[in-house]
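What follows is part of the complex, with its chains left where they were.
Chain nomenclature is as follows: A and B, assigned in order of appearance, with residue numbering initiated at 1 for each chain independently.
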Amino acid sequence: MSNRRSLLSGAQRASRRQRSAGPGRAPADTLGTLAAQYRPGWALPGGFYSDPELYRLDVERVWRSGWLFAAHSCELPNPGDYLTLQVDRDSLIVIRGEDGVVRGLHNVCRHRGSLICTESSGHAHRLVCPYHQWTYTSDGRLLACRGMPEDLDKSALGLRPLHAREVGGLIYISLAEQPAEFRSAENVLATATRPQGLTQAKVAKAMDYRVQANWKLVWENNRECFHCNVNHPQYIKANFDHYNADDATPRIKRELASAVQRGEAKWAAAGLAPTHQESGMTRFPDAERNIWFSANRTPLVDGYVSETMDGKQVAPLMGEYKEPDIGTLRIRTLPNFWNHSSCDHSVSTRLLPAGPQCTAIRVVWLVHADALEGRDYQLEKLLPFWQLTSEQDWEICERQQRGVNSSAYVPGPYSTYKEYNVDSFVQWYIKTIEARPRN
Amino acid sequence: MSNRRSLLSGAQRASRRQRSAGPGRAPADTLGTLAAQYRPGWALPGGFYSDPELYRLDVERVWRSGWLFAAHSCELPNPGDYLTLQVDRDSLIVIRGEDGVVRGLHNVCRHRGSLICTESSGHAHRLVCPYHQWTYTSDGRLLACRGMPEDLDKSALGLRPLHAREVGGLIYISLAEQPAEFRSAENVLATATRPQGLTQAKVAKAMDYRVQANWKLVWENNRECFHCNVNHPQYIKANFDHYNADDATPRIKRELASAVQRGEAKWAAAGLAPTHQESGMTRFPDAERNIWFSANRTPLVDGYVSETMDGKQVAPLMGEYKEPDIGTLRIRTLPNFWNHSSCDHSVSTRLLPAGPQCTAIRVVWLVHADALEGRDYQLEKLLPFWQLTSEQDWEICERQQRGVNSSAYVPGPYSTYKEYNVDSFVQWYIKTIEARPRN
């Protein structure tokens, strides 16, 4: 009864506030106004998904502060290999130096600001600006700038650096001057990725999407499988995680327990362990403890050894695996990465913000470095499971974006059974956005 | 002489004010600044047609306050039939309930804000959100939301309702919490549409346009036939309304009087009457008396029994008509509807705002419900008259939008002979936009 009263008044209060925040509101108050409308356990107010000022704050406090997944190590196997990516309006270079170390640099010449690398990837021992040929080393030092005064202090004109880390085949960067510590994440990622062998992988396929939805809607979608039953007919055949405390029937619970047990017995020999054994999704993130990274292994449904259309293995075993029945490994790091790995392939999703209502998404399929397309794997077997699941989600997100844009949108309550992780994501986000940036 | 002085100084004052309102002007003052530039009897200052803040006010005070034409009853013949429409960024559902009553609902799930109906029209006994299958009745009550806590108060989580009215085959909605009274309009619309039989009609064709012009330019174009002579060669052959007090020659006046007399004699038997008998257009709207709706019947030119290319009847008689020579019935309701009906078909135009410089327009051709395409009517005979006339107008409006965007645009004077209705529209608009919204 008290629940009902607070529910009603909450919706009414939010609705009243939204209405009064009409034309003429000063942009400086955006975060304050929106944050005041937020109610824990409920969805975010609409402005969080569309307001241009709020988006600028997201870029500053999330995207220019946190650790961003940039690429896989195997995309830059040799010294001089580089790739570029775009975080909002910032173009970035990630390059492997002569010393084998991966570094990040702003892709902006210190002379007159031209982009330096114009391709999405390439190979170069020197970074040469195409405008006036200012020439930088792969660690960003200005080597040559013909035509400039002799006494120019080149040491002050290097490419502005990013922080970069490489761990277990994954490359992370940070645009912050003083980024948060990476060590805790590094430990988790190193341990989780080792048996998967991401360092001995290769890219079988990459697909790029521009999804017309705010990046947070994409994450919220990722943080629950409440929507899976109807929207992901392929995914639910292979997985248990759409069953939650409230709807995992005794039979399902038995099947899951049996799968876990089977896994435990077999995987122990290989030094693996099922780290997520309950119904429902593993809990992530955790705003209280500042947990923005996690990895876990969980069983697949009986008959499935890979997240493929029929559950069959579609490529050679990766990494240290000796047999296909090793469940799935799942990794996620906020604000922009998740990965589902089966015994034979690994699928990474990278998000990058491209506007208040646009997210640039790259989905990459990895297989063993020695696998040969046509001989060892066929793309038509490898791709459909995650291509379908991904595109189903992008469509959901775009539909939701159109809805939360409505003046009639009022945040609704999250299910404590099924949307605990969405709630956790929102709490993590609110804490992150309200914190002053570190630099 | 005093006329000249005031004319000059008016233009100069407006020009001076526009120039001072350069970069740095606070958006909150937009309406005040623009309204101060407005001079009765003259066109609106340019900002009314392009300023994003002013557009937000239009949406709030016109589009979310007034009664909007949504659709024809015959588009939703059966319980469960629905259609969607978009008013600025608000997606709406109009649906006929099990009880036969038409209702309007915001197309936004109360859970996490997804759009519910994604098609432009369809049939459904329950409205089911595609994201997590929250399920609503056709009157918006939340029936089911599996996975949510048992004690959730579903009664507080129905789809947010719109007001809706159905009269004489026309469906109106209002997004206001407490809309203006509809009764007066209802009486006029019921009386006017009865002989036309819009309740026993069917849609022969619908055409959708996105016109790159502010919605007010579209209305101003509609409110005068001063532009018809040169721009609408088809329209002026059939109609008298481009002749005004100043240019209706004695011959034209005789022809009009004769047509009216002929109509009076014949139509009386059918209970019809020519309600507009003078040269020029019937007066509409009336800001003073708050008249935002009207209907009238007026003769066609001798030899025309229908607004078609050659004036010939092109489809079976509609409604209660016993013979084709019944002139034309015209209906218009602000802010978004007008209709021209001949004996054999009826053409409705619906405007919806889609941005400061964009109007989404749907033109719908209706014929008798029993008429069969190919047998009883051919689209190539039915469509051209109003397709040409409409598209000629859209081109005019887009050309005017580009002109009023100029920094050199200065509002000009309206013709008291020919643009009295444009002036009336502008006065109605100014009164509406300056009034505080009702909710």
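The working rule: contacts are C-beta pairs under 8 Å (C-beta built on N, C-alpha and C of every residue); 3 or more make two chains touch, one makes a residue touch a chain.
Predicted model, so just to flag it, every value in this text is computed and none were measured.
Student: Copy number of the whole complex, given 2 identical chains are placed, is what?
Tutor: Full complex, one repeated sequence, 3 copies overall.
FYI, only the chains that are shown with their structure count from here on.
Student: Using mean CA coordinates as chain centres, what's the gap between subunit A and subunit B in Å?
Tutor: Here subunit A and subunit B have centroids separated by 47 Å.
Student: Quick one: in the complex, what on subunit A touches subunit B?
Tutor: Interface residues on subunit A, with respect to subunit B: 3-4, 7-8, 11, 19, 22-24, 43, 46, 220, 226-227, 229-231, 244, 246-247, 396, 399-400, 402-413, 415-418.
Student: Quick check: in the complex, which residue numbers of subunit B touch subunit A?
Tutor: Subunit B residues touching subunit A: 27-28, 30, 53, 56-57, 60, 64, 88-91, 106-116, 118, 130-133, 146-149, 151-153, 155-157, 160, 439.
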